[in-house]
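For this view, one protein chain was removed and the others were kept in their places.
Residue numbering begins at 1 within each chain, and the chains themselves are lettered A, B, C, D, E and F in the order written.
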Amino acid sequence: MASVRRLVIDVLKPHDPTLLEFTERVTETDSVNGVSSSLIELDQEVQNVKITFEGEDMDFEVIQETVEELGGTVHSVDQVACGEYIVEDRRTLQDS
Amino acid sequence: MASVRRLVIDVLKPHDPTLLEFTERVTETDSVNGVSSSLIELDQEVQNVKITFEGEDMDFEVIQETVEELGGTVHSVDQVACGEYIVEDRRTLQDS
Amino acid sequence: MASVRRLVIDVLKPHDPTLLEFTERVTETDSVNGVSSSLIELDQEVQNVKITFEGEDMDFEVIQETVEELGGTVHSVDQVACGEYIVEDRRTLQDS
Amino acid sequence: MASVRRLVIDVLKPHDPTLLEFTERVTETDSVNGVSSSLIELDQEVQNVKITFEGEDMDFEVIQETVEELGGTVHSVDQVACGEYIVEDRRTLQDS
Amino acid sequence: MASVRRLVIDVLKPHDPTLLEFTERVTETDSVNGVSSSLIELDQEVQNVKITFEGEDMDFEVIQETVEELGGTVHSVDQVACGEYIVEDRRTLQDS
Amino acid sequence: MASVRRLVIDVLKPHDPTLLEFTERVTETDSVNGVSSSLIELDQEVQNVKITFEGEDMDFEVIQETVEELGGTVHSVDQVACGEYIVEDRRTLQDS
Partner (left out) sequence: MASVRRLVIDVLKPHDPTLLEFTERVTETDSVNGVSSSLIELDQEVQNVKITFEGEDMDFEVIQETVEELGGTVHSVDQVACGEYIVEDRRTLQDS
């Protein structure tokens, strides 16, 4: 299968573990080289965060399991880059 | 024929296979070096995604067949770059 | 005459040939090194596309003939760069 | 645990110590290589500031203790980057 | 006199010669290394175009003569860069 | 103490000395390598200016004294970067 090199997911997570612990933990997933998490919004119960994973051949199922073990749910997969290198998404005249 | 080096297409696909599997599969198409897929919007039945392909001499018919085998349809071809290198689309005074 | 190094044109074309075939074909024009085509809009009859050509000494008449052989018409020439290198159009305080 | 390489936090702090002293002090925290603080807004009692920390393996608890010793409180953790290098957060079609 | 290295002018020209021929011709002016022309707007009689000239020591009078020989008129000179290298215009807090 | 490498301050100053003299004078402060001053707005009595200082280990008290000797007052400290290198403030999803 083609190597998954970048994944951007939208996650709902409880306040505990914190965004920091959550990010440290998902970064430890096999095949993940680096992760950046950004807070989108929060309410009393949950945090909605955007998480970007980079690696050379990532296994999404293992990532998703880790997210769920930590009490989170993957709300949507917003971007996926596969192949020999990371193809950047570019704005076209069709993007609103 | 001139080498097709970048293709941006707008695709409607069912929820299954997921965007991840879909992207992995289309990346395996012969002559494709890398793919980036971005979720535009989704409803209960379908996902509308923007897919950027890069390669050195890509065969669109094979790409389109793979998209269709996976249950997707190419809604439109939004950008095509051909030739010895990738010519970037630049904003002109005529772009709205 | 000065070398034409970049040309941006606005083209109306029928749906057949597709944007992909159309772009492949105009890229094969003598003296053209690379082409990027972007869909602006489409209706039932025609596609309105923006096409950027780069080369070292391009012959617009031959490009225009190719566009017309493919059923297209050059609606306007939006940008032309000539000379020893490509001068980039820069935004000034007079641009709206 | 994965190395924490960048942290962006939102802090409420009293006017004393000043933003300068506050930034100098939190930069001295073990494992922090550099810090940038930006004033968001202020009223008579407090300053709301955004603080970006970079380091090779930062310990947030120690950072948080330093913030609190200086009279500040961490209002939210807005971004966390962990791993072998800093993954940049990129805008996707899902970002509003 | 100081070397003129970049000139941006606003020109009104008839439809004939075309923007392509017009650009090729003004690029041939002595001391001009490269030219980029962009269509601003057009009506039935005239085209309003923005033309950027780069060279190492350009003579505006000769450029203007060429523009006029081709039926055009220089409506305004919008930017001039002189000296040992091209100083870029940068946005300041005073730019609206 | 951690090295202060960049400081952005908001200053109110009288018209005399001019922004030029003012900037030259504050640049001469020990440990300052370079300064950029930008006019925000002015009225009959005062000028409101944004001043960016860069250096390897700057002493704000000395800078502030110089500003005051020149008749200015530091209205606010808007950004501070300390440490081994300048950490850039980056836009997050929490910035309005």
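In this text, a residue touches a chain if its C-beta (ideal position, glycine included) is under 8 Å from a C-beta of that chain, and two chains touch if they have at least 3 such contacts.
Small disclaimer: the values here were computed from a predicted structure and weren't measured.
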In the whole complex, of D:23, D:38 or D:79, the residue touching the missing chain would be D:38
Touching the unshown chain, chain F contributes residues 8, 10, 18-20, 23-25, 27-28, 32-39, 42, 50, 52-54, 76, 78-79, 89, 95
In the full complex, which bits of chain C touch the chain not displayed? Write them out. 92-94
Touching the unshown chain, chain E contributes residues 1-2, 4-7, 60, 76-90, 92-95
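In this text, only the chains that are shown with their structure count from here on.
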Joint neighbours (chain B and chain D) are A
Farthest from chain B by Cα centre, which chain is it? Let me know. F
Which listed pair, A-C, A-B or B-D, shares over half of the residue-numbered contact pairs seen at A-D? A-B
Give me the C-alpha superposition rotation for chain C onto chain F, in degrees, nearest 5. 155
Roughly how many whole angstrom separate the Cα centroids of chain A and chain E? 49
Multi-partner residues in chain D (2 or more other chains touched) are 76, 78-79, 89, 92-95
Which chains touch, pair by pair? A-B, A-C, A-D, A-F, B-C, B-D, B-E, C-E, D-F, E-F
